[in-house]
Each structure stands twice: as C-alpha cells, then as structure tokens.
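All protein chains of the complex are present and in place, except for one that has been dropped.
Here the chain labels run A and B in written order, and each chain numbers its own residues starting at 1.
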Amino acid sequence: MRAHQRPSLADATRGRILFGGDHNPEQWPEETWHEDVRLMKEAAVNSVTLGVFSWAKLEPRPGAREFGWLDRLMDLMHDHGVGVVLATPTSSPSPWMGRLHPETLPRDAEGRTEWWGSRQHFSHSSAVYRRYAAAITDDLAARYAGHPALTMWHINNEYCTYDYGDEAAAAFRRWLQDRYQTLDALNHAWGTAFWGQGYDRWSEILPPRHAHYMKNPTQVLDFRRFTSDMLLECFVAERDIVRRHTPHIPVTSNFMPLWAGQDAWRWAREEDVVSVDLYPDPRDPLGAQYGALVQDMTRSQAAGGPWMLMEQAAGAVNWRGVNHPRPRGLNRLWSLQAVARGADAVCYFQWRQSRQGAEKFHSAMVGHAGERGRTFQEVRQLGAELAVIGPEVAGTRITADVAVLHDWNSWWAGEHDGRLSQEVDYPEVLRAWHRALWEAHLTTDFAHPEQDLSAYRLVVAPQPYLLTDAAIDNLLAHVRDGGTLVCGFLAGVADEDDRVRPGGMDARLRELFGIRTLHEWWPLDAGESAECDGFRGTLWSEELEAEDDAVVEAGYKGGELDGLPAVLRRGTAWYLSTLPEPDALRALLTGVADRAGLRPVLEGLPDGVEAVRRGALLFLLNHRPDAVTVEVPGRHRDLLTGDLVTGSVLLERHGAVVLQP
Amino acid sequence: MRAHQRPSLADATRGRILFGGDHNPEQWPEETWHEDVRLMKEAAVNSVTLGVFSWAKLEPRPGAREFGWLDRLMDLMHDHGVGVVLATPTSSPSPWMGRLHPETLPRDAEGRTEWWGSRQHFSHSSAVYRRYAAAITDDLAARYAGHPALTMWHINNEYCTYDYGDEAAAAFRRWLQDRYQTLDALNHAWGTAFWGQGYDRWSEILPPRHAHYMKNPTQVLDFRRFTSDMLLECFVAERDIVRRHTPHIPVTSNFMPLWAGQDAWRWAREEDVVSVDLYPDPRDPLGAQYGALVQDMTRSQAAGGPWMLMEQAAGAVNWRGVNHPRPRGLNRLWSLQAVARGADAVCYFQWRQSRQGAEKFHSAMVGHAGERGRTFQEVRQLGAELAVIGPEVAGTRITADVAVLHDWNSWWAGEHDGRLSQEVDYPEVLRAWHRALWEAHLTTDFAHPEQDLSAYRLVVAPQPYLLTDAAIDNLLAHVRDGGTLVCGFLAGVADEDDRVRPGGMDARLRELFGIRTLHEWWPLDAGESAECDGFRGTLWSEELEAEDDAVVEAGYKGGELDGLPAVLRRGTAWYLSTLPEPDALRALLTGVADRAGLRPVLEGLPDGVEAVRRGALLFLLNHRPDAVTVEVPGRHRDLLTGDLVTGSVLLERHGAVVLQP
Partner (left out) sequence: MRAHQRPSLADATRGRILFGGDHNPEQWPEETWHEDVRLMKEAAVNSVTLGVFSWAKLEPRPGAREFGWLDRLMDLMHDHGVGVVLATPTSSPSPWMGRLHPETLPRDAEGRTEWWGSRQHFSHSSAVYRRYAAAITDDLAARYAGHPALTMWHINNEYCTYDYGDEAAAAFRRWLQDRYQTLDALNHAWGTAFWGQGYDRWSEILPPRHAHYMKNPTQVLDFRRFTSDMLLECFVAERDIVRRHTPHIPVTSNFMPLWAGQDAWRWAREEDVVSVDLYPDPRDPLGAQYGALVQDMTRSQAAGGPWMLMEQAAGAVNWRGVNHPRPRGLNRLWSLQAVARGADAVCYFQWRQSRQGAEKFHSAMVGHAGERGRTFQEVRQLGAELAVIGPEVAGTRITADVAVLHDWNSWWAGEHDGRLSQEVDYPEVLRAWHRALWEAHLTTDFAHPEQDLSAYRLVVAPQPYLLTDAAIDNLLAHVRDGGTLVCGFLAGVADEDDRVRPGGMDARLRELFGIRTLHEWWPLDAGESAECDGFRGTLWSEELEAEDDAVVEAGYKGGELDGLPAVLRRGTAWYLSTLPEPDALRALLTGVADRAGLRPVLEGLPDGVEAVRRGALLFLLNHRPDAVTVEVPGRHRDLLTGDLVTGSVLLERHGAVVLQP
C-alpha cells in the first residue's frame, strides 16, 4: 500500500470532534446497555472504544470464539449513531494462556514472574503469545471489517511491558545481531573492555538482569531500544493484519504521556492516527502546562496534524497516592485545551464507571452517582459544546515558530546507573523548559534532533545528552542558516553508543557555543542553587572556560565558579550550563525569542491565561485560581454563546472561550 | 461436645488473676530453673506458658519424642504452685522439616521462599506440615492430659503466615469452590469481566501473586479471607486434638492486636479463651488509648467476658526502630488498665530475658539486670497487688452503652491497590474514633456490623466500607428502634464482593442519612485539612447533596465544597463525610452521646485520667505526665492501701487506684 493511500483521523472524524470513551459493557447486564445509549445521546457521544481487555470474553478457551455479545454491541452502537473504535484485546491474555504457556509471562530484572490476575502479563518476545494474538486479531478484523459502526482500529493498549526472561534474551541477541552484525562491533559499541565484559559468543549476551553493581550503560540503552522495538513489532504485526482486512480504516495505539517505554517518534511513523492518554493531576498547579506539553508533543508526533485524546479522566484517577476529582469546570477547560492544541477527538477512560475490578474508583463519564452526578452533567454540557466547535476546527492545524528538541535516546542514556546526579530528571528538565515557553505564551512544537528544523526560528534543546553526528550537523545547520538555538546543560555529551565525546562535549558544539574547555561538571545538591548574574541556577553548574569571542551573558557569582559562564552565547547559539529558576528561564527565553522576532500569541496576557490559535479560532483558557479579564484587540464572536466580544472578555475560574474573527 | 459444656478462662483462674508469662527454660541450665521458681514465688507468679517454639526440642528428628525435660518442668511448676499454659510447638517447625519437605516452606507474593532460621516458616496449606503438627500435638496432649500443672492449652503462637506457593494455590481453589460452587459465580463475584480475567477452569486460578499492575481487589480480598480461614483450620485441627484428650481444659491462641491477618470475630468463636498480645510504645502519647482499644476489642471478642493478656513487655520490645523501656510505674499502670478493661490474666513475654537469639534485647519480667533490676522489683510489686485485686474482680464484667463497629472485611477490602487515598488507614481511623470516645470517658465495646446491637444506645461506625445486606439491615433496625448511629466516611460503599453499590453508597444508607446524591469523593492530601463550621476535617471530604429534610450540622467552609454537608443528620442517624480533628470529634461524639442520654464514667475527670468500672470496682488510671487530683463523689476504700477515699484522690504520675464502694 502506498503512503498517500493511508487513512487518517479525518476518516473517523468526518468534520466532527470525536467525543466518547472506552466502553466495557461486558461488565454490565444488557439492560444497562440501553441506558447507556440513551445517556450517550444526551451527551452527544459519537464514539466509543470497545474490546480493550476482552480477550477472555472473545476466546474463553484456546481457539474458542465468542463474538455474539460484540455483534450485538456493534449493532446497538450503529443503531444509535455511535461509531466504534474497535480494540484488539491483546493487552491482557486470558488466564488459560499463562497456565498452558508459562513462558508467555514476563520476568523482571530481578527474575520475578509477572503473573496473570492484573493486566499486560505478556512477553513481547513470546512466539506463542504473538501467534495467539495474531489469530484473534485476524478473526476479529475479518468479522467486523464490513461493520458500519467501525471507524478505527485500536491495537492493544498502552504498550508498556518488558521482559528479561530467556525468550526475550534470545530475541535481544537477534536484535543485536541485526544492529551490530559482528561481536566486535557490539563489544566496541558497548565498551566491554571496561570491567572485563568482552563477549566471545552471541549466546553469552543477556538482558541487563540484576547484578552486583552498576550495569553496562550501553547494554541497558540497547535493551530499552530493543524493548521499544519489540513492542512496536507486536503493534505492526497486528496493524498489518487489520489493514489487510480494512485498508480504509485508520489504525492507532494509545501512547502514555511522556513515557519512557516507547520511542514515540519511531512509533508514530507506523500509525495512521496518533493518540495519547493524558491524566494531569487536578491538584498540580502546573497541570495545565503539563497537559499542554503532552498535547504539543503528541501533535508533533502526528506531524502537526490532528491527534486523538484517547483517554482522560472526567474526575479522579485511582493510581496516585491521593486522587483528586476535577472540580467544576476543569474537565471542560482541559478538554478545550486539547482541542486548542490540535485534538480532533476528546475521549475518556471510560464511559461508565466500573463497579468492580482494580479501577472501580477511577472516574468515568457516567460515575457511580449516575446521570444526576455533577460529573455527567458537565460531560453533557461539554458534548454539546464540542458539537458546535467540531465543524470549525476539525482538521485544522496550529502554527509554531519554536521547537523543543526531544529524543528518547537522550532520556534513556542519561538515566544510566553511573550518572553524576540522581537529581537530574530528564522529563522534569523538559517540563521546565516547555513551561518557560508556555508561560511566555509562545506556541511550541516538539522536534526530533535529526528532523528538518527549517520551520522554526527558535529551537531549544533542554538536555540533548546523546546526539548522533547527524543531529549535531542538523543543529549546526540550523544556526548557520540564521536560526537561534538555546541549549541546556549536558548537551552533546555522548554519541549514539553513549560513548562520551572527547572533551566531555562534542567539539563542534563547543565551538558553536564558544566553549574552549569544559573542565568539570558541578552538579548541585537537591535544594541547592547557584547564584548567577540576575538569577539563581538549579540542578547543575559547570566549570567552563569560554573562548575569547563568546559572550558571557550571565556568570556565576561567588563560590568555586565565580565569574565563569552560566549563560554563554556565540552569535545566535546559547548555552546554559545550569537550569535557571522558572521566572529566570521564562525571562531568558522571552528575551531570546524577542531577538529572534517572535511574539506571544496575544500581547499582555495575564499569567495563567493560555491563548492558542487553531485555524481561525482563538482559544482563551483560564488556569488561574480566580476570574480574570483578558484584553483582546479587535472584534470577535464567542463561538459558544454567540456574543460579540470587543476589546476584552471575562474568563471565570476554569473558564474558557473560543473566539471567531 | 455441647457449647455449654465448654471450659472457660474461669477454669484456669479459679478466682485469681493469672500472673506470669512465657517461660523458655530449655534455654537455660537446670540450676537456673530453681532460681526461677524462687523468684516466681517472690513475684506471686501463678502461671507460666511452656513449650512455645519447642518443636525441635520435643522432636529433634522426624518421629523422635523427647519429653523428659518437659516432664521435669511440669513437675517443678506444679511443685511450686505455678500452673502451666501448655503450648503446642507448631509455630516453628524444626530445621529437618524444611530440609526433608521444602514444600512446607511458604512463598511470598514475589515468589521468595521463607527459609528456616527464624520462626513461623510453615505453609498453612501444607499437608505434610499439618500431619506432623497433628502428631506432635496428639502426643503432647496424651502425655500431659492428666498432669496437675496443666491449666490451659495454647495452640501455636501468633498465627500470621501466608503462602502464595503451589500447594496454597490448590487450597485456595478448594476454598473458592466451597464459597462459590461455580466458576460463573466466582467470575461474577470477582468482576473478572474487567481487564479480561475471566476464568474458564478452576485450575487457572492463582493466589494474587506479583503482577504487572494492580491486582483484582476481590481476588485479594478472598485471599485474605482464605488465609485467615486456613490458619483457623490449623488452629481448629490442633484444638480438636487437645480437646479430645482434655475436654475440661480451655484452649486459646494468642491474637496480635489490631492485626490484619486474622478475622478475630470468626476466630474467637472457636476459642474457649480469647487472648491477645499487647505492646504499646511507651513513648506513644496515645499508648494508653491504644491499649484501651485493644482491650475493649479483645473483651468484645470474648463476648464481654474476661480475657487473657497473653503477652506484654515489662520493659522494651526490640522490633521498633528505637525501643524504649517502660519508665517507673508504667508497667503497673498499663497492667491495671488491662484488668480494669476485663483481663483476668496479666502475662508477659517472657519470664526471663534470653541471653541469645533474636529477642535477647526484648525485655522480660526478670531482665538481664536480674532480681536487683528495677523491672523485676516492679514486677514483684505488681504481683502482690494483683493477688489482692484478683478475688474482687475475677469473672466480673464491664458494661458499655457504646459500640464501635469493626469488621476485618472492611479493613481488607478498603486496602485494595486502586483506592482513592493511600493516606486513609483503616486502623488509624478506628483509633481516632475510639480515642474520641475514650477521651470522652465513655466505656465502649466493639461490635461486628451484623451482631445484635440492642444493648447499645449509641453505635459508631468509623469506616464501614464494606457492608453486607444483613449488616445494613442491622444498622437500619438499630436506628429504627431508637438507637443513635454515627457513621464515618466511606460507609456502605461496597457489598460483600467489594462491588461498589450504585450511587457510590448503599441507597438505604443514603436515605437513612438524608443524602440525595454523592457526587464525588474528595480525599485530602497528607497534612491537608478542610475548614468546616467550627472545626477542621482531615483525610477526606465529599461532594454531597443533602435531602431537604436532613440537617446540615456542619458544612464545609470555602473551597470547592463550600456549604456542602460535612456533618449531616437525619433523626438519630449522623454521617460524617470527613474525619474531624481529635478535639472536634471528641466534642461531637460527646454531644451525640449526651443527646442519647449517655454520661461519662465519672463527671469532671481531668484529661488523661481514665476511669473504668468493673464489677463493683472503680479503676482510676493516670496517663498524664504529672500527678493529678481526681474528684470522686462519695466514700470509697482504696483496695490496695486500705485507705478511705472521700471526695478526691491524688494520682501520682503513672499512678492508679482501685476503689471499692
């Protein structure tokens, strides 16, 4: 099949925003199904995801097939105008599989088996698992290929397993043979001369299992790459099966947000629809910023195109230490934020709250309180509004002048056992940089370090610890071509094999930023800060010697690094050897953006108010704890109320307006 | 044997308070034995427990029997007027059992074997273990059935093991078959439709072993029920053996206090004597209240009758992070508290402090300092006093108008992986409510939610998360019959299978309390509190909509729940959607009790002074850090000094008086 023939999210949305969620009616008596469709209609639900975790229901014993209940459900949904995202049930094998084939159960690094009785107890490398998964997928796809309710395929669910067992070890060796061809190449890549780890036969290689002391970092890195790739193989295998049956139906699998287990850049290329699950903590004062980050990242993985919010919670989740519900208005606010940032589908886990099982306290669109509950009342209002917004935004795009570099390889490699600071957490650093841009009201994309950056006047690289030669060339070209680059500490330290580059930082990058010698890294203790000119740095500092023609934009003040560069610049290439505190990083990036000719979405926005333009619409979202009036030059129409907005608009607490020109 | 023929604690006490403790003379040369009996006489010790952990001594190799040393000990005790509580040694199998029969060793959820070299390394489900345990029990009982020193049987010790291994898995399946009869019933009860856990054959069912993510809550709940029942089977098997030999001798096994592993309501029914081990931390400012709770609970399990304090520490224990001794007077104070609250036996672990082994720093009646040590000197004084008190109290009862509901099923079910708040700890909530009543000087019983509550004018239910239909009927009847009910949050949420009841709370209970809709649970963060009218709530809050005729006794103030009911009342049924801070809960329950016509044991008692009436005696116990004078209307005789008490009495720090009318 040729790429241009591939279906996309637009094939499912058809000019609407999808609204709905995971639906597990097999947990309920059939009379409840009819209650469900009545309430779906009330809430303008137009999409449900069926069949996630239904393997035991579909194949209660090896080879059996029980599709009747699903037939009835598909028909019911179709009869009531609700499209179905149909899931392959392969995320949780039936109990019989573990009993008959214990080798399908994963083992962790400590050698512990992961038993059934929960979910996702499958080894990605198990031939038996894959064979059974292919069979049920094939039969499912065959059966429903022509069903009119079918709008999308959802493969598996939140791929996130690993396996350190023997079958995975064999698969790991095959993967390594593909990657390195020879043992010499592997020994070189892994630096096995250190600690006497030289391999003489492929059969000697293991996953990085429990060990006496620190593990080989490149072995661990490759095992993470391998794990992501094995899971992707599982996805592709099922995708290809359903695609054979329904080439016109788009396929997705839901990512978890900012999740270490999958290299989503690689995955997204294999998907027709990029979807994500997003669960900000309602109590997190930066919850909205975190949501924006995930949304920006997901949109970027979807090549800027619309994406699908596959799961969010209408109220509380149940996996935090303390799980808070969404207060009045917040569900609407965060849902509209997703639409503003490119979502063409706003869905939930789940439609109806389970009365049993491990997630019975995880909220749903219809909670335990039922239709009288506040949560459902707000869901109903949101459904009505999305029905209004849908035709105006579906399929439209967002323009960003700023890109944030992100690569799983940097994350993975930076987390090795023997790093200099356990306080440095890659996702936290990423959040800090994105937050600064978000608070500066600059709309941002995420980008892979090797991708074309010509669309961006400003590129920021919070922590590109590992950079391939191609990525370095790419960054150099960006600056050479007039772009601005702002780079955080621990940049270009390692090559693709996590081999430290001579000098502790790639020589071309040192030259780019004007660093003569990187003498020593000076990580900071938890809670410690480093005084700099005009701000305080956190997490990290460095003993840098600048080239004569580089500009020390800010130096360290006092201490061992007194006078050395905290912020160094050569032309439009900036290097930050520390992480400025939030306000300082925001001010710094605002200034850099300003030099680069970038302006915020709207001038004079109060803190905590988010503005995003999507297509012709302007979304204004109030994340402050109070109501606020926002100046909006010109005349707009409030899309949801029809009111005319001239000069300013009042946003209530948790309020949001969508303005049309 | 018919119930009315059963022996009881009275058969052992015969009008005295038993005083003594665990005795392990096999650790000592026989010359020490004679020193022991001399000191026992000095301290008025009249009871020792022999044979706990003596299996290797009695059966050093499979089938061997070495009773000679025990014969000599039994005779020695009898010769010196000390009765013997004889233990079956089955708590710690001999090393040979693990070596010859490794399947008798338990496995934990992670798959780790629990090896010998400590204690309690037996699988409750092991047929081999049970066979050996029965054989040694039978021979022991046969040998000492007629010995005049024998006063009681002590089966095993602190039953607390679990097993996730294969033999336990088989036993679990049998237990489930008994409970559910059919797989359909089990699948329904466990809600296996969630996450595709449907079982097709009994052989697919496992204990809730280590898994990828959250476990099935009902599977976990049933495994806890099963574990308690398996241990109870072990107990009953041994009990029946000794009972065959000595139908006239009472049988017990010692509970651990507020311990999750055994459903003590079920267990107590099988015992002739209910006994408990009690180790409050001498540094815990609420240690006395904790002791009172355990004593009230144990007495209630003994159907209000006298119970046995099987173990306490004369000084420090050795299993806390830091282990503090009992300061001067505290051992006497806490021992008299136990008597006040129904104990007819005050015993210790142990008589003589071990010089070796894991507990050599656990205190004893005779410590390392020997008879000159302060601890023994105080033990001697206590022994003399108990000899005076004994004839006045032995066999008498305590009257309580208040009952605190408690059920292991609520505790177990509420602890599932996917709960809304890890901050909510069932025993802590129970302690908070009992503390409020204790500080209000109200004597309380504990009660099972399904038991007859007609004796109580006030019933409080701190956290009845799981309630059967029968329990709900019982509570409704209590209120209907004029009783007062005060219920804490998370009440009636789940049915017997931990299935959430529609509406998030049983509809009959909602009606009882006047709750129209329970919109959302709002758990509070650690350290967070919720402002209410007149107090602050902790741990939890709720978004409740009251019925029109319900009375909002206190509302939330400010925040998302402003004005919603924190304390709601309909008639004599009260519902607290938060946990008020200690003083507020005390004030609230004092007020409710007052409305219900209940008065404190003594009016005008200072804080920290505990008053309990047992039989005709009034115990006054000073838990304050200083001396205090207590008003006592009327004339009393101080039982221990013979002094006349008119109007008031001075209680020293750690002081206690026992007053007769």
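In this section, contacts are C-beta pairs under 8 Å (C-beta built on N, C-alpha and C of every residue); 3 or more make two chains touch, one makes a residue touch a chain.
Predicted model only: the values in this text are computed from it and were never measured.
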item: Sole residue of A:Ala10, A:Ala170 or A:Leu206 that reaches the chain not shown, by the stated touch rule; value: A:Leu206
item: Full-complex contact with the absent chain, from A:Trp522, A:Phe535, A:Trp574 or A:Phe619; value: A:Trp522
item: Listed residues A:Asp75, A:Asp178, A:Asp284 or A:Asp417, member touching the removed chain; value: A:Asp417
item: Touch with the omitted chain, as defined above, among B:Arg14, B:Arg72 or B:Arg112; value: B:Arg112
item: Hidden partner chain, touching residue among A:Ala185, A:Ala303 or A:Val500; value: A:Val500
item: Chain not shown, touching residues in subunit A; value: 110-111, 190-201, 203-206, 208-219, 416-423, 497-504, 517-526, 543, 560
item: Residues belonging to subunit B that touch the chain removed from view; value: 24, 26-27, 53-57, 60-61, 89, 92-96, 98-99, 106, 112-121, 161, 283, 315-316, 318-319, 321-325, 327-328, 353-363, 367-370, 372-375
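Please note the rule applied: only the chains that are shown with their structure count from here on.
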item: Averaged-CA centre spacing for the pair subunit B and subunit A, given as whole angstrom; value: 49
